[in-house]
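The complex appears here without one of its protein chains, the remainder shown in place.
Showing chain A:
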């Protein structure tokens, strides 16, 4: 289906004009969530509060005083963001039943703009993983598993194997958010991105996944994985929507000392017509081992696209790319070991019944509360932080991190504006295949193309590009200069227009579609 400007319905305009009300929109989304429950994208659906927010939004529209373009728009939030009064679990036993008393800054900002919070989405436990398969509430299923496009390409199973077992993963760790956006249950979702956790599932689920520059969006209220690399991520169905979300979220937060002080001005994306002044860099190291020939071909095709449209396309080198996974492993586990130290069962969260001593209570609580992945990282991290190991591992890794970041600086200084790379090594794997390898192996493999941007703090975005031979989404990644989101998104938008990624054809969506979704080829709200 073509993304033609004239036909693209704008939900916000629809709300403003009264063609649809916020409560209708909210109810439709809630109904769709119910009928797509098998995706397991949501941990908590905040039905009551969402409807209340929708009602309040409706009142504002009636008065002709909407708070802005996000007023009444249903959104979902990854369950590692604090939401006051709504359970925040991080998909872990440690925080099951934990009701935070405060909103993360980004959540508060969305609510202040009138957005309707539908619920909290599923993830890998404490955001550790690249499949969204390792949370205590079970794995998230990629909506494309149930799409016409995928089913058409699937080899019909000869034996009576359950069709259900064929489903593919969403990628991770923000799989729930990606699935929620992909299946039309919300118009945008918040994820987090530490090593690719927003871009990876965005690629697998065929949605836009934006990782902003570190320091642009507040982390206050985002339960941290790696404080020096985490950013809140934005998942939407089109690049314009990502720009709108960014506009409402970015800016200095006094509660987060790592946000930059500079004023942030929200922007609208121009429609690029002339890209002759653009210089696109193709980093050769991103032709990583294991990259599928399909994606390699797509990447090449994309480069050609830019070339033919007049842009300068050059091969560049980021020589320290191959060290990024090991470097990440050391720094990530070290920070994890530190960040998880607060989970002792005393102040909040799970507390074991073990009472023999404080120490034994700590040990039992943490054993019961954390899964293997989390515990493994804590043990590794503590090892690297031991006095005798600190120089050898942690300090060394920090130095390597600097080298990785410098690679990008050099390339951008040489005149390159944007880097174009694949986002993932292949399309989404079937769940049964994915779980053959352990979390650490998978993470190491899957993070290779996305991780370096976190090391360097750079903005990066996944743009859905085409369907694979199996009928599953494949995306490509653009990496930009620090704080140059406008340029990054402008180029991404141009590319999105060129590739015209198809809309997912989901039975459930069709059933609930009643004019609201129907005319929206991209179902954007801007």
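Just so we're on the same page, a contact is a pair of C-beta atoms (placed from the backbone, for glycine too) under 8 Å apart; a residue touches a chain by one contact, two chains touch by 3 or more; residues count from 1.
As a working rule, contacts and distances are computed from a predicted model.
Enquirer: Name the chain not shown, per its UniProt record: "Trafficking protein particle complex subunit 6A isoform X1", "GATB amidotransferase", "Proteasome subunit beta" or "GATOR2 complex protein WDR24"?
Expert: Of the names offered in "Trafficking protein particle complex subunit 6A isoform X1", "GATB amidotransferase", "Proteasome subunit beta" or "GATOR2 complex protein WDR24", the absent chain's UniProt record gives "GATB amidotransferase".
Enquirer: Which of A:76, A:95 or A:489 sits in contact with the chain that's absent?
Expert: Once the missing chain is taken into account, the touching residue is A:95.
Enquirer: Among A:219, A:320 or A:377, choose the residue that contacts the chain missing from this document, as touch is defined above.
Expert: Checking each option in A:219, A:320 or A:377, the one touching the absent chain turns out to be A:219.
Enquirer: Just to verify: which one of A:24, A:87 or A:344 makes contact with the chain not shown?
Expert: The single option touching the absent chain is A:344.
Enquirer: With the missing chain put back, one of A:85, A:138, A:254 or A:270 would touch it. Which one?
Expert: Considering the complete complex, A:254 is the one touching the chain left out.
Enquirer: For the chain left off this view, which of A:385, A:403 or A:435 is in contact with it?
Expert: A:385
Enquirer: By the contact definition given up top, give the residues of chain A that touch the hidden chain.
Expert: Residues touching the hidden chain, for chain A, are 81-82, 90, 95, 100-102, 104, 219-224, 226-228, 254-258, 261, 334-335, 337-338, 340-344, 346-348, 358-359, 362, 382, 385-387, 390, 394.
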